[in-house]
Each structure stands twice: as C-alpha cells, then as structure tokens.
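What you see is the complex with one protein chain gone and the rest in place.
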Amino acid sequence: MSAETGIGAAVKRREDLRFITGRGTYTDDLNVPGQTYGVFLRSPYARAKINAIDAADALQVDGALAVFTGQDAAVDGLGDLPCGWLVKSKDGSDMVSAPHPPLAVSQVNYVGEPYGLVVAESLAAAREAAELVAADFEELTPVVAAAEAAKASPIHEGLEANLAYDWELGDEAATDAALAAAAHVTRLDLTNNRLIPNAIEPRAALATFDPTSGEYELRTTSQNPHLERLVLSAFVQIAPEHKLRVVAPDVGGGFGSKIFVYAEETVVTWAAAKVGRPIKWTAERSESFLADAHARDHVTHAELGLDEAGRFTALKVRTTANLGAYLSLFGSSVPTFLYGTLLAGQYKTPNIHVQTHGVYTNTTPVDAYRGAGRPEATFVVERIVEAAARETGRDPAELRRLNMIEPGDFPYETPVALVYDTGNYQASLDRALQLVDYGGFKQRRAASEAEGKRRGIGFSCYIEACGLAPSQLAIQLGAGVGLYESGEIRINPTGSVTVFTGSHSHGQGHETTFAQVVSDKLGVPFDDVEVVHGDTGRVEFGLGTYGSRSLAVGGSALISAADKIIAKGTRIAAHMMQAEPDNVAFEEGAFISGNQRLTLQEVAFASYVPADYPPDLEPGLSEKAFYDPENFTYPAGAHIAEVEVDEATGVVQLVNFVAVDDFGHVINPMIVDGQVHGGLAQGAGQALLEHGIYDADGQLTTGSYMDYCMPRADDVPDFTVDTTVTPCTHNPLGAKGCGEAGAIGSPAAIINAVTDAVGTEDIAMPATPEQVWRKLHGL
Amino acid sequence: MNLTLTVNGVEHSLDVPANTLLTDLLRTQLRLTGTHVGCDTSQCGACTVHLDGRSVKACTVLAAQAGGRTVTTIEGIGSPDDLHPMQAAFRDCHALQCGFCTPGMILRAIELVEDGGALDNRTVREGLEGNICRCTGYHNIVKAVLAASDTMQEQSQ
Partner (left out) sequence: MSKRGEGVEQSGEHRIPAKRSAVWRSLNDPAVLARCIDGCQSLERLGEDAFTATVRAKVGPVRATFQVALKLTDMRPPESYVLHADVKGAGAGFGKGSAEVTLAETEDGTTLLRYSVAGRVGGKLAQIGSRLIDSTARKMADDFFSAFHQALDPAANRQQSANPP
C-alpha cells in the first residue's frame, strides 16, 4: 500500500481536525432535551458513621427534583461495585473484599466518598440544594498510612483486618539461600509515591431512560464502554445488556483512570429512571482529585544479591500496597500480577521472591494508572541495580549489560511466571548510550559544576508486559473477564470500508492508526477506511483500551477480520474469474488469477449484488474476529536521564532525557513518539513533582492544581527518543504496545540521576527542592 | 442582566444571571463547546479564550466583564477548510492527543506569537506555563508553536 499512509508511515491524524477547530464532542458538550443536573454529596470525613440524612430543606429549593441516598439504592437492589480480579493470598484463601455500594449506606470510608445524589432542573439549583442536605455523621478514627494499616483495627465492619491479601510469587527458600550465599547484598527501602491521574477532561456522565422501551443510554468518559455495560448489567444489575447502551464519545485522556466503573455513572444511570428525566453529571476538578482512582502508593524493602563477578543471584522484595478504602475494578491486580511478575526486569536473576500485602486504608481507592504495577516494579529493580553498581564500584551501564538476558536466550522464562518472547536489550542500551554521549558526561558534569550545579546521570533499563492479555492465563490468575479484543470490517457495496473496534481511543489516534493497518492490509485507499469505536450500540463487543493493548490485541483482531475478508473475497473472485480459489492471489487490493484481476471494490459490489456469485456462499462482505493473544508483549528499552541540581536551592532541572524503546513494528512513528513523550512527562511528574498527600486525619491536602504539582511545559526538556526493533513473535503485526513505556522507565532513571548528583543513597519521590536541599545539607 | 458582546465576529445580546461565568455563557448559552473546563481553580488553562485579543482564562471571567467587548474562541480563529497557522502547526507537529487542552493551548500560543517577543524553546515553555497538557509531554506543542511562529511572521510580512 501507499508509502504515505501504510504501516510505518507518519500519517497525520484525521481526528485532529475536529479537535483543533473546537468541534470535538466530549461528554459534557452533549445536551439532551429535558436534561436535569446531578450533584453528588461527598463525605468530608475519612471515616464516619452516617446516622441520618435529612433532605427536607434541600427539596424546598426551587428546581430541586430529588435526593437519593445509599439507602434508596439499596432498597432498589442496586448492586455493589465489583472488583474484577480475584487475588489469592499465599495460603490459598481468596482476597478479603469489602462491600462497595455505589452510594455509602451506613458508613463512609474516605473523604469524597459519595453518599447521595441531588437532582435538579439546573446545576445551580442542584448545588444549592446539595448545600442544604443535612447529614449527621459520627466521626470514627481513620487508618491512613499504609505501613501501619495491617496492624490497625479494621476500617470495615465485619472484616477481621485491613489486610486484603498476603500475596507471593517465586521461590522464597531458594531466594533466601541465594541471598545468604551472595558475595554482596544491596538493600534498599523505597516508597512509590501516591499519584492522582488527572486526565484534563474531568469524568462526566449523561444518562437517559426511555420508559416506553425500558432502554437506558449512558454517555460517559470511559476507556471501555463494553466493560462498563457488562459491569452495570451483570453486577450492578441496572438493566440487561440489550437495554443498556453505553457510548464513550470523545474522551479527554484517561491514563487508566477512566477504565473503572465508578459510583457516579452508575448512580446517575439508575437515577435517570427514577426521576424519568435525563441526568447529567460532570465532575469539578476538586471532585476528580477525590473520586478518580489514585495510583501507585507502595512501601517496599528490597534486597539484591550479587556474586563476586557482579552477577545477580537473587532478588527479594517485600511490598505493602495501599489499595484505598475499597477494591477498585482492577485494583487488586496492579500490585500483584502486574507488579511481581515484572521483577526480573531485563536480567537473568535466577531467584526472585516477592510478597505483597494489599491493605485497606481510609483513602480514595487505588487502581491502574499509566503503567499500573510495572512502573513500581521497574522502580524497585532499576533503583536497586543502580545502588548495587555504586556499592560495588561498577559502571551502572556495564553492570546492567553483564546481567542482561541475551538475544540468544529467547524465549526466556523468568522465575516470576512470564516467558519473554523476544528482545534485544543490549541494542537499546547501546543506542541510548550513544545518543546521550555517555563518554562526554564527565565533561558535562564539570561544566555544570563550574556554574554551581551538580550534574547526575541515571539509567533505567525497563521491561514491561503489556498487550493485555492471554484470556486463559488472565482468568487462571483471577481475572473476571477474558482479555481478547474484537474487530469487524465491513466492506461497503461500493468498496469503502467501515472498521469497528472494541478498542477505544482517548488520545491514542486509533482512527488514524487502525485505518492505516486496514488500508495497508486490504490495499484500499486510507481515506476510504473509517474507524468506529466507543459505542456498544455500534460495536459488537470489546474490552477497551488499557495496558497498551489497543494495537497489539485490537489491531491484531482487525488483521484476523481482514484475513477472513480476503478468504471470502478469494472465493467470490475465483467464481467470477472461473478459477480455483487456490490459484487466486490477493495483492495490493486486488484478486489475481493469471492475467485476470478483480479489485476488492469489484468483488465487494458483486457480494452485495450477487448476480454472478458462488451458489454456496452468503452475500455480503463483512467479517468479524475476536483475537486472543497467546502471550503478553514485552516492550523494553533503555532510558537515561541527566539532571542538574542547584546547590543553593535544591531545584532539580531535568536537562536531558534519552529514551530508546523496542516496541516491535511501529505503525505510525509520529504517534508512537508522542506516546513516549507523554509517558516520560508523567514519569518526570512522579519523580520530581506529583504527590497525593493525606494528612493524619485522612484529608487530601493536595487536592487541587494549587497543591498537586502537575508537570508544566517549563518543567520538562525536549526528549530524545528512538526505537530499536525486535518484532513481537506471536501477533500478526509484530507490534508490542507503546502507551505506557515512558511512564514505566523514566522515574527510576530520574531518581538515579538525582541521587547521583546529590551523592545520596536514596531520595524519596517526588524529589522536591526542599528534600533535595536537605539531602545536600545533610539534614 | 442584559449583556451585549461580540463572539467570533457575531454580536450577541443576552439576558444572563449576573454571576454567569464567561465559560458558561460560551458553552451553555452559545453552545460554543470548544472552550473546555478542566479545573475549578484557574490553573489548567483549558478554558483560555481571547478577550479583546488578550488571552484570559474564561472560568475566572464574569460574562458581565465581557460586556461591550470582543471574545474569540477556538471556533473563531479558523475553520476546517481554512485553518489558522497555529491550528495547522498543531496538527502537523502532532501537538495534541486527546484534544481537551488543545483549544486553550492554541489560543494562548497565538497570543504568545502575536506579542512579538523572540521565541525559542525556553520562552515558549515559559509562555505556556499556565496551560496544562497531560498527554503530549509538551515536546510537540513547543515544536508547533515555533513552527507556527515562523509561518505567522512570514504571513504578516
């Protein structure tokens, strides 16, 4: 296909035209006749009993229509919000799940937890009425710090402890033995700071109900509308799937935070039928800070054993993961299967054991955010490897190279349950060292010192497992759903192509990339391919976009569907050309037999106007496929950060960042580079700026952009990005997934650079000027 | 209260409550939904529009303050068939992903260029400090602004 629009071409995005002209359609941009407005009542306490809720005054407000409480929802039989991944403790017992009603009924367990919904004719009236709802709370002592949660008295009535699970992976005895025998053991205590995702579009929902048909329609900010529908139907039991349509229109960023099925869209959908009017709810940013799932928040102790030659012999990791007050949809899987399994990193460490305590606290639930478990794993591995290099006087790049899995070792089975299919970690590292001019670092350091600044360099050779996920493996590990993806290709009668995908784009550019894939595969013009996504009413099924799975899984489903189109088209073309199907080849959009040639367009037309047509074949040229990957994909790469630290102020400036990533085959390099840039900025945010802080009362004190420090344009440098390629061995595109790598690799690289500059063993993220200054002055 | 203002070249006379914010007037009354609201503390810049040619965060401007003045939103600076050079540069440089911050970012960037100061990587980054983007890491936004700056200067000569 055309070199300008096919696989590998930096095609400009077709979705951009609507976004740059203000014609995007985000959920809050939508309005429907008869629409009312919802405002949620949220707990100001981290933990409190609800004694009574009095809405009498609120209902007197002009325009107020209804106030719903958790009691109302319970009476109506509205189900709890489920956790979709069952993790088992090492003793074989199921994780301990706290019931999670969409609206709190008798007790609130984190600041911001919704306990009621006010519906009114206007937003102003809803807000005014909400102020007049008198709730009588009895404050209880909260548990806030994860490290102390397991020992503290249980926050949930009926649960014996705050420990949701005590999970492990790997061989503990062998790991302990190897550590005991090691020539050197590096020990490190690490904190992975709590983050708040902060997609710039706040979450929103617009729900309608048609009493004549019993049909609900929910338009909402979702990364996976079909999963949303599945949960709302099967678990919350609002309506069966055929009576519930979920549409995710243009969505302004997700980063994981819009995967989950939240209380708000659940309650608004249910309430739309109760009031008999459409209800719209849009979060204010203050609500987003409290009510969007938070991320990371690990406390970890790690030990790495090395032999005399510097080879890693064992890695032992003990992590306490803060899960928040309830188990969010995938919250249980993040610090376990998406974390422990990645602790081999790029290295041949023969013995690994990880134990994760998942604990409840009176804080916002914690779930997946860009990288989800893999940034935490990379942070542990790459921080302790760097520390080991410093302790044993080895060059950090060379220590890594010494221990790397080599190209000839694949497929490589790690001691923590994964089989890496392919990679060339040395190639990424070599390229990154070249791009950063490692040899010139000493000179650059001297130049910085001449200006009163300390310069540091830090590495992070990460690996991740993405393209979630082989369904059977995922289900075996506790997932409640399969993790395949669906795709459908309709060749319209005149040959244009409509593509339906269960993936969802909220910034990733599927409308462009997927069109490139299909246009390339079927040899039809790029402009003749339209991509439809994000609507359960139009797309059969899908599992959505997260875990860098869209192209590797969703794109592969389209390849499978295209193969079916070609197979059927071949039979039609063979009939028309009076040839044997085996003698018909499909090349560049045409079926060829000897010197006869029929274009896909001609064959499509024949399939819809079947005059000259195989008698045993159905008319039409439309095929769908479900693609279930046989393994994860394993993007990997080398990230190198250089920082300058101002001795007088402690300010860290990220002055250079090189990322060389192996994503396998790349469909659109422009988009891939953009994904990496964004991930790197989020990683830089985690390392240097962002921190979700609760005070001892469980109040979120970084609850606005005045206190939660988002990376801004002048906080980050231009990034130097490049790719190396080892194609994924098990999907038809050879693609691995690029959405999360930047956020996975970069925090460790940056903190390694900061600690190098400052000359300290560790510095907690975010490395704020105050912290750095204290370290510089030995405080 | 009665209010007359010009939005994207069209004069509007409206009756609005005195506490109406300019964002609400634009989004709700005029259905100009290209102006987005990303926060409630005037920090994110998604709501940036031009008021008499200067960029303002419309979430902290009362509609009444725009009375008798000229407002330009993202819908008013170019159309799909006739893009403003800044819009074109954003597309050409892949300076947007989810698109939510984009309208505000473009309007602030246009002002930055029109202010006429010498622009380089550092000054563009400092100039965009009031607009948050979570997707792009700013790398391509900076490239787009510098590219558009060249085009806009050529066009004005």
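To keep things simple, chains are lettered A and B as they appear, and every chain counts its residues starting from 1.
Operating definition for what follows: a contact is a pair of C-beta atoms (placed from the backbone, for glycine too) under 8 Å apart; a residue touches a chain by one contact, two chains touch by 3 or more.
Since this is a predicted model, take the numbers as computed values, not measurements.
Peer 1: Considering the complete complex, which visible chains touch the unshown chain?
Peer 2: A, B
Peer 1: Using the touch definition from the top, which of A:144, A:559 or A:659 touches the missing chain?
Peer 2: A:144
Peer 1: Please pick, from A:50, A:67 or A:111, the residue that touches the omitted chain in the full complex.
Peer 2: Hidden-chain contact among the options goes to A:111.
Peer 1: Which listed residue, A:172, A:707 or A:722, touches the chain dropped from view?
Peer 2: A:707
Peer 1: From the list A:94, A:131 or A:540, pick the residue that touches the absent chain.
Peer 2: That would be A:131, which touches the missing chain.
Peer 1: Taking the full complex into account, what residues of chain B touch the chain not shown?
Peer 2: 40-41
Peer 1: Touching the absent chain: which residues on chain A qualify?
Peer 2: 41-46, 111, 127, 130-135, 144-145, 286, 289-290, 693-697, 699-701, 703-704, 706-707
Keep in mind that, in the parts below, only the chains that are shown with their structure count from here on.
Peer 1: Round to the nearest whole Å and give the separation of the Cα centres of chain A and chain B.
Peer 2: Chain A and chain B have C-alpha centres separated by 30 Å.
Peer 1: What residues on chain B touch chain A, complex-wise?
Peer 2: The contact residues of chain B facing chain A are 17, 27, 32-41, 43-44, 46, 73-75, 78-80, 83, 87, 90-92, 94, 96-103, 106, 121-122, 124-126, 128-129, 131-142.
Peer 1: Which residues of chain A touch chain B in their complex?
Peer 2: Going through chain A, the ones touching chain B are 12-13, 15-26, 28-29, 124, 198-202, 250-253, 255, 284-286, 506-509, 670-671, 673-675, 677-682, 704-706, 710-714, 716, 718-719, 742.
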